[in-house]
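Not every chain of the complex is shown here; the ones you see sit where they belong.
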Amino acid sequence: MQARALFCERDERVLFSGLDLDVHAGELVQIKGSNGSGKTTLLRILCGLNDDYEGDIHWKGEDLHEQRENFFASMIYIGHRVGVNRILTPRENLRWSASLHAPVDDMRIVAALERLGLRAYEDIPCRNLSAGQTQRVALSRLLISPASLWILDEPFTTLDVQGVKNLESLLSEHVNAGGAIVLTTHHALNVTCPSRALDLDTRRAAA
Amino acid sequence: MWLWFSKLGSPRWFYELSSKWLPWLYAAMIVLMAIGLFWALLIVPEDYQQGQTIRIMYVHVPVASISLACFPLMAVAGTITLVWKMKLADMVAKSVAPIGAWFTGLALASGAIWGDQIWGTWWAWDARLTSLLIQFFLFIGVIALRSAIESQDAAAKACAVLAIVGAINVPIIKYSVEWWNTLHQPASSFSMDPVAPNPPEVWVPLLIMISAVYVFFVIALILRTRNEILQRERRSQWVIDLVSREKSV
Amino acid sequence: MNKPVSSHAGTDISTWQAFCATLKRDLVIALKRKNDLLNPIMFFLIVVSLFPLGISPDPVELSKVSAGVVWVSALLASMLSLDNLYRADYEDGSLEQLLLSPQPLYFLVLAKNIAHWLISGLPVVVLSPLLAYMLYLPSEAYWTMVLTLLIGTPVLSLFGSIGVALTVGLGSRGLILAVIVLPLSTPVLIIGAKAVTDVMFGLPIGNHFALLGAILALALTMAPLASSAALRISVN
């Protein structure tokens, strides 16, 4: 994935201009920046949810807009709003999420939930889960999706220490298996895989 | 007094006491029902105007009168829940709502059947009918609210508030509806004349039927409440003991 | 359960599976909140009975307005229940997931619309004869009323969906929705109510049905597309 000369302003404040970003398979890119520096905006632009920008984004060499469906098929995004229905149980939530891409069988769903420490919570309505547990349900999607590019907006929020470690090893595994990750976080990332940081603050200061 | 009150609040005490009452209540209901039905259906003479359909009265009036009693009962139970936080009161409130809705529905249905026979229409926007219909909606509202709120405690309190607000409103609704329709509705054909002009052979069986249905109502309420008690207290020791005793028998 | 298949964006089978999964999901959510099932009916019942209270209990008067009242109430019931269509999904982020699906959005949106109609439209249709009776609609008009509602309520759901999709990102809802959706729905209302009235006067009504059918066909093909576009805009 390549982004070229991205320019975005909100409320007449330029967030970034002339931003180039290449994400290769087998690499993790961490977007850094202080609050309000435009991380979320950038991620939403990259994953195609936000159209308010100038510049080009290419995916496997072709323009993103011309192959949306291919792109969506191999990308997964988890944002500030995690996409977990409060009435359904984790299992039902995951089943639906999976079916939007490619249906998976129940075994894998249970395995994914277990990996994220939600054993015994599979069939409890998500509204009865705590903030961190809900976040974990969303993150389980990563394990059942065939996507190679993960775009994650502050995936560590509300996770406890164990959960953070767990997620870090998950990220490393994915990248080491040839996947690509773009994520934002304010915390010092501790992964065992090729990783790179893009700091929006220093970019702007330099400009 | 206080001791009695707090004792009454104990679900276990209620459960055990009601176990003793139930056989008597069953017996009373069977006897009253048998006499009442026999008398009402076979002995009471045909009405010179309404013919056989007069017999619907023996179902309709008891059912209708109970349906009116249910809302106040629910409001009282709700008040106790809110003020004294008595668990048993909420169990009663929860049990009475569907019973009330059913009785209201039955009153509407039996009235409609009767109305079809003697007024020639199943439904009319008459004062009494309309206010009962609105009360039916209120019951459904309480039930819907109860099922919509997941936390049992929150549901109990929310339904108590709604029951109290509703109980304040039921008389207002009834009054406003009554007063609304007097202009348009010929009082004679739609009036539900009190039974007074009728001879005792008509109203004595009616009284018996009313008490029979009342006993039935009380039984239904007690059974539902007991059910609720067992469900909520299923992890307390006495329920576990009870269940194992039942099993071994 | 089927084995994990590698995803081929937009293949017919996986589109169909996604369609079914979305339909099922929405129905399950509604079933879990039993209210969602009961409420459209109750609302319809209550609104219909408000009219006699406001207007007059007189059978002659009421029978004249009954067709219109039933139709207007059905319209309002359908519209009020629309609020649930995308709102919760927007708030919890599921909508973003839907938009990021490789499957054609048309089918996913259609699945949501069908689920909505099954939950809120169909019960209204089923209940309408009872209410028609209470409003003294002449009995020869019953079937016409049920049939017009059966064709008309899906249109209300489909058109309504566009309005909700446009407004889902806004803070205040309810009313703005009504302001957008109600004018769109007036043709259906006019034709539906007129068909019922005409039957009461013994007039032919084939025309009305043809028109309603045409509108339904149009809505089925176009409305989900418009809703999809609107959703993409709202989530932006």
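In order of appearance the chains are A, B and C, and numbering begins at 1 in each one.
Rule of thumb we're sticking to: a contact is a pair of C-beta atoms (placed from the backbone, for glycine too) under 8 Å apart; a residue touches a chain by one contact, two chains touch by 3 or more.
On a predicted model such as this, the values are computed, not experimentally measured, just so you know.
**Q** Given one representative per chain kind, what formula describes the whole complex?
**A** A x2, B x1, C x2
Here, only the chains that are shown with their structure count from here on.
**Q** Quick check for you: compute each chain's CA centroid and the global CA centroid, then name the chain with the smallest gap between them.
**A** Central chain is C.
**Q** Measuring from the mean C-alpha position of chain A to the mean C-alpha position of chain C, what distance in angstrom results?
**A** 35
**Q** Where the centres are mean C-alpha positions, what is the separation of chain A from chain B, in Å?
**A** Chain A and chain B have C-alpha centres separated by 57 Å.
**Q** At least two other chains touched by the same residue of chain A: list those residues.
**A** 125
**Q** When you check chain C against every other chain, which residues touch at least two of them?
**A** Residues 33 of chain C each touch two or more of the other chains.
**Q** Under the definition above, what is the set of chain C residues touching chain B in their complex?
**A** 33-35, 38-39, 42, 45-46, 49, 52-53, 56-59, 62, 133-134
**Q** Which residues of chain A touch chain C once you look at their complex with the stated criterion?
**A** 47-52, 69-70, 72-73, 75-77, 79-88, 92, 95-97, 99-106, 108, 125, 146
**Q** Which residues, counting only chain B, touch chain C once they are in their complex?
**A** Listed in rising order, the residues are 121-126, 130, 133-134, 137, 140-141, 144, 147-148, 177, 180-181, 184-185.
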